[in-house]
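Yeah, one chain of the complex is gone here, protein chain that is, but the others are all in their spots.
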Amino acid sequence: MRIGWTGLSAFLAAMAIVWAATITSEGQAPAAGRGQAAAPQTAAPAAGRQAAAPRPAGAAQGARTEDGRPNLNGIWQAINTANWDVEAHQAEAGPHNDIMGAWGAQPAGMGIVEGGAIPYKPEALKKKQDNFKNRMLVKITNDPHRFDTGDPELECFRPGVPRANYMPFPFQIFQNRDQILMVYEYKGAMRTIFMDKHQDAPVDSWMGWSNGRWEGDTLVVDVTGFNGHQWLDRAGNFFSDTAHVVERWTPRGRDHMMYEATIEDPAVYTRPWKISFPIYRRLEPNAQLLEFNCVPFVEEMLYTPLGLYNPPNRSSR
Amino acid sequence: MRNRMLWITSALTAAMVVAVSMAVLLAQAPSGRTQAPSGAKKALPQTATSTDAAIKASEDAFKKSLELKNYTVPKKPWGEPDLSGVWLTATYTRLQRPQELGDKEFYTEEEAIAEYKKAAESDAEVDPRTVHYDWKEYAMDAWQGGATPNLRTSLIVDPKNGRLPPLTPEAQQRRAAAAAAAKQLDPMLGIKTFGNLYTRCVLGLGALPLVRGGMPGADSAAAAAGVTAEAFFFQSPGYVTIVMQSNNDVRIIPTDNTRPHVPSQVRQWLGDSRGHWEGNTLVVESTNFNDPKPATHFLGATDSLSIVERFTRVGPNTMRYQYTVTDPKTWTRPWSVDTTMPRVDPSMIYEFACHEQNYGLINVVTGTQIRFREGVRDLRGNGAPE
Partner (left out) sequence: MRMTVKIFGVIAALGLLLAAVPAVAHHSFAAAFDENHPINLQGTVTKVELVNPHAWIWIDVKGADGNVTNWGIEGGPPTNLLRNGITKTSLPIGTEIKLFGYQAKSGEPKGVGVFVEYLDGRKVFMGGSAPGADGNPTPAKKE
């Protein structure tokens, strides 16, 4: 019986193509014919209004927004090794050091955990140790068991909060009065912080559900609604879907912020605990988030064992 | 394409409960600020309205938008026209004008409404033989999302015949080579040849350009089913950031017109965007597209693609969206689109962790490999490989 595959869209056509096109290099990026304007463009303000000129991005920002809040707009990045291990750690040879050498080695770090150690419940500490042992054990399945082992970062999954804030990638804050948008260069992962009309998380997610408010000059963000698949670092530290993270973002001068987060999860920890570290503004005049779309970088790793990337009895093609 | 056939129990479909009447929300004029979600959990809307009522509401909003004159767009505190909010990218309007319409650039108001009604009703039908969840149950039909009628007979406005310009000889060769390669396709190659960029969760549907309408030859109802066809515009000093609902693709667009594009060696899936204001219109130029093989960019475009978009708010709930596509390796001349996007409420976007949750890719590729072993050579149903 013949299966008719009627009505395929151009999407499917593109999908079935083995692309053999040659690439010709582009040369200079086209300027698209436009002049190099020196001054920022601004729309003419409505008559009778004292509208402020738009602020250029980057270091020249005013310290406060129109509504008097600290101006967090811009590109920021943490400088620490917490993504390897939020607790203090020494330098170590990395996984597959026979290939990766110094590229893959773990640097040392003082840790970002106030008080030094994460207060795990005994069974949770065992799980953390299992996580560490299996942090590169990737077993992708078509059900929730795919999250049982393996560091989510390794698999190009979203890092969650607070980990996204100490990934070794910049992130950008876009600030309005009633919402703040944070976009992380790693995966273009994003989260919106609702400053107005808070609601409980209607759905669980990787980056959580963020309700924010100002306490003086500190942005306080209450994050819940985690799906429980997140890790805090490559060392297997974790929490569950009952985690509650409270972040405090406090500007310190124009180009620095102090970041603190209190993490509580009665299913995992014996008490709430805190991390803290500084965050630095990226000051390059041409600072920009670029793409880090890691999905194509992990497909071979994820799907080869299932025979879906390069199946076992591959033809000569 | 979804070929929906009229069903003997059309009462089932025509009177299928619509849990959404987004069209009602279209009639509301929002303030200049974005709307955060309400604190209370809404009860499931028990609007026992038929498709007809939702369609009527869309038509009313459409007629109202045609009467709108001298609209003054609200401004952000720093002076820019306010483009913020969530805008629907789904439309029943085809990208290319159907051949039979010839040079007819515009419908009358009555014709536009009739076309829309036809498309929406076709969209609302469900055929249980379709191996797919019922779109309507997930409020994914474009008429549920607030798609509106359109006076234009096509999205393309230039060339004047409303159709794509001819392909370059180089592009014709590429297509022929691809078609031949598809017939030779080794079914066991797996993910990168089967999975299009969306199935692999590399990119979502339609971040750039935003509105793609129907494909040539597709019926308009099929074209409109933009899966999660929403674009969230977040406007802050110096930037407009677009977060797509589909795959949460992010486009960060600097609007201060002070910097050149990234260096030519830096190529990106969504290119590199630079914006500047011309009056009330945000003009965005995007270059530096990567070579996405084995996939292609929009309609077969290459890394020589460049796109200029123009965003203008023309009503409380309407964003005019124009774009010009240039790819000297694909089309013999640039071509342009002029269309509108209706507003979606509330003004927020949800997480779309596509790759994380991509059970579907495994099922799709496994299923396809099985079918190939059963003797279906490729997805177009030609015979088994020799």
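The chains carry the letters A and B, assigned in the order they are written, with residues numbered from 1 in each.
One rule holds for everything that comes next: a contact is a pair of C-beta atoms (placed from the backbone, for glycine too) under 8 Å apart; a residue touches a chain by one contact, two chains touch by 3 or more.
In this text, all values refer to a predicted model and were calculated from it rather than measured experimentally.
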item: Residue among B:S65, B:T228, B:T281 or B:T330 touching the omitted chain; value: B:T228
item: Selected residue (touches chain absent from view) among B:L210, B:V240, B:A301 or B:A353; value: B:A353
item: From B:K75, B:K136, B:R174 or B:K192, residue that would touch the chain that is not displayed; value: B:K136
item: Positions on chain A contacted by the hidden chain, ascending; value: 1-9, 11-12, 15, 142-144, 201-205, 227
item: Sites on chain B contacted by the missing partner chain, in the whole complex; value: 1-5, 7-9, 11-12, 15-20, 41-48, 126-140, 144-145, 194-196, 198-199, 201, 205, 218, 222, 225, 227-228, 230, 245, 247, 344-346, 350-354, 357-360, 363-368, 370-371, 379
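Going forward, only the chains that are shown with their structure count from here on.
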item: Distance between the centres, which are taken as Cα means, of chain B and chain A, whole angstrom; value: 26
item: Residues on chain B engaged by chain A in the complex (per definition of touch); value: 1-3, 33-34, 36-39, 41, 72, 75, 77-81, 84, 174, 177-178, 181-182, 185-186, 188-196, 198-203, 215-216, 218, 222, 234-239, 241, 243, 248-250, 252, 254-264, 266-270, 272, 276-280, 285, 287-288, 291, 293-296, 299-300, 302-304, 306, 308, 329, 347-351, 353, 355-356, 359-363, 365-366, 369, 371, 376, 378-381
item: Of chain A, residues touching chain B in the complex; value: 2-21, 23-32, 34, 36-46, 49, 51-57, 61, 66-67, 73, 140-143, 146, 152, 156-158, 172, 174-179, 181, 183, 188-190, 192, 194-199, 202-203, 205-207, 229, 285-286, 288-291, 293, 295-296, 299, 303, 306-311, 313-315, 317
